[in-house]
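Before we start, here is the structure in question, set down as structure tokens.
Complex shown without one protein chain; remaining protein chains in place.
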Amino acid sequence: MARNAGRPSSLESVSPRGERRPKPKRSVGRYTLLSLTAVTLLLPVWVTVSGAIQPYSEVLDYPASLIPWPLTTEPIREAWRIANLDRYLINSAVVTVLIMIGQVVTSVLAAYAFTFLKFPYRRALFALFIGTLMVPTEVTIVANFQTIRSLGWLDSYPGLVAPFLAAAFGTFLLRQAFMSLPREMEEAARMDGMGHLRFMWEVVVPLARPAIGAVSVFSFLTAWNQYLWPLIVTTDPDMRTVQIGLRSLASANLDELNLVMAGTMIAALPIIVILLLFQKQLVRGLTAGAVKG
Amino acid sequence: MAGLQLDALTKRFDDTLAVDAIDLDIADQEFLVLLGPSGCGKSTVLRLIAGLEYPSSGTVSIGGRIVNDVDPAKRDVAMVFQSYALYPHKTVAQNIDVPLRSQKLPKETRSEMIAEAARALDIADLLGRKPAQLSGGQRQRVALARAIVRRPAVFLMDEPLSNLDAALRVQTRAELVDLHDRLDTTFVYVTHDQVEAMTMADRVAVIQEGKLQQVGPPSEVYDEPANTMVARFIGTPPMNLITGSPTKAPEVAPTDGREVVVGFRPEHVAITPDGWLRGKVLLVESLGHERLVHCEVPGGERVTIRVDPDDAIPHDGEPIGLAPTPGRIHWFDPSTGRRLP
Partner (left out) sequence: MTGRRSVYSSREVSLAFFLLLPSLVVFGLFVFYPLVRTIWLGFHESDFFGGNRVWVGPSQYIDVLTSPDTRNSLWISILYTLLTVPTGLAAGIGLAVLANKPLRGMSVFRTIFSSTVATSVAVASLMFLVLFNPSVGILSQVLSWEVFEHPGLLNDPSWALIAVSAATVWQNLGFTFIIVTAGLQSIPADLYESAQLDGLTPARQFREITLPLLSPTLLFGVVVLTIIAFQSFGQVDLLTQGGPLDRTNLLVYSIFDNAFGPSKDEGVASVQAIGLFGVMAVLSMIQFRILDRRVHYG
């Protein structure tokens, strides 16, 4: 039985032959270790996926088989039907895209002001922005819930989105990027008669595209994965995001874990695709500040 | 087309005086070089003219109009930056187009002007490229084109040749002079390289420690330096300056025997046994077309002598006599450094 866990999957069956640099023997050892680690790491994923594509009786059959057989789409269709997953996915997509666009826009504007404009209390205001990092959502949920409730925004997109339309981290990251633009570029633009807004739109934004990409992907990921806030401000099943939808799917179907597995798989898929497409930007966003450079 | 006046122009950064009460009249269509060591304030003067800095006191006038409070883009000046500051994501044509679009000119006019500027700088076939696809020399031309395209009255350049290799620099110097002749525009050119100043300028303004030390044609600045700072800065190797009260000199110092600074250039001194200045050879450097003899004179000061390679070369440690060429000796006041008449 334990042999199954150690079996390399097709992804890792890369031949070490033809590798020029390291000694082949060492590489074999390293590949084995890498493959074992990868398999262990992917075990929860494998269990979930295999549970989602085979009949529940097979999952419960003791010992449970790690090789899904016979294959069926039944759990996926059933989860989709009872859990309203398409509605959740749409809600998550709307909320996430709105938050991402909002954060990028407000961060670009604020970072521009902090980088290129001179105004009184600039340092103090920037410190105030950074200070918001000390106040995560978890600290203010009670008061913010009451604010959203008195605005009548419970169970609505504005309630899910509004508190996250500005981001200190994004502003900070973009300010760093803007400051690295050569000073002579700004002066050339002034000599050429560019106003601030034109300089921002025509020069700063295009040149800071890598940083803007990093901020976008980072805010997309955090917004999509939000849990506590959407849990608090939504009670209407039609307004739930996919994370909260999963929660209700799980609490209602603890006896039928394969539905939970199917729902989990469906909820995870879109973000995995996004990750694969925008890996570079995400890494840039995550490592900002972690490493010199 | 306009002249340029700086009147008691002063710029203070916190506690440091970067530009100290500079008065300077630059004539219409003149090629004026602001020359000085790095950090002397010459770039600040240029940036004050451009409007990138605002004066602490004094005025900048362009074409008789005081422009202290006028935006850079409305001063009728253009600037070429040391790094060229091209917009890397725009094509050459789009780069040159930027100042024209600010003036809200119609599209056809703009394309004509771009084509003309590109022709003038021989970059017509590069218009579709991005700066990253250009060589250093080509980028420099694009920066020039972006500056001349709106036909400014005054053309400002901040060390535009410093990013080019030596051979290209020589070629571009000649081209800039040619461009100046063709454009009928006032050029104000900042450099720390005296060769650029000597070869291109109508007049050179030497700036040190934020002050204007001397203005004049290159030959005048070289032949009659106004003070020891200018004397030391212009010429390679620099002028020899010795402090003392020379009594044996054939020419009488205009100081009635008081202490004075005697200056003479390395090429204006002969090695003869009966020279009135005694020295001891420290080192002889051979540069091929000439030799430089470094020696020490009484009082411990160093003197450099330029010697023709065909002439006899003294050897290290040899005592020699030095005779500065009469009529080529400069006298300076030891306390103020100023030239004595």
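Order of writing sets the labels: A and B. Residues in every chain begin at 1.
Rule of thumb we're sticking to: a contact is a pair of C-beta atoms (placed from the backbone, for glycine too) under 8 Å apart; a residue touches a chain by one contact, two chains touch by 3 or more.
If you're wondering where the values come from, they're calculated on a predicted model, not measured in any experiment.
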Which listed residue (A:W69, A:Y157 or A:Y227) would be found touching the missing chain in the intact complex? A:Y227
Selected residue (touches chain absent from view) among A:L66, A:V94, A:L181 or A:V205: A:L66
Missing-partner contacts on subunit A, residue numbers: 1-2, 5, 11-12, 14-16, 18-19, 21-22, 27, 30-31, 33-34, 37-38, 41-45, 47-48, 51, 59-60, 62-64, 66, 105-107, 109-110, 112-113, 117-120, 122, 125, 128-130, 132-136, 138-147, 162-163, 165-166, 168, 171-172, 176, 196, 221, 224-225, 227-228, 231-232, 243-244, 246-247, 250, 257, 260-261, 263-264, 267-268, 271-272, 274-276, 279, 282-283, 286-293
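Keep in mind that, in the parts below, only the chains that are shown with their structure count from here on.
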Inter-centroid spacing, subunit B versus subunit A (mean Cα positions, whole Å): 57
Looking at the complex, which residues from subunit B come into contact with subunit A? 47, 50-52, 71-74, 77-79, 81-83, 85-89, 98-99, 102-103, 146
Of all residues in subunit A, those that touch subunit B in their complex: 182, 184-185, 187-194, 202-203, 206-207
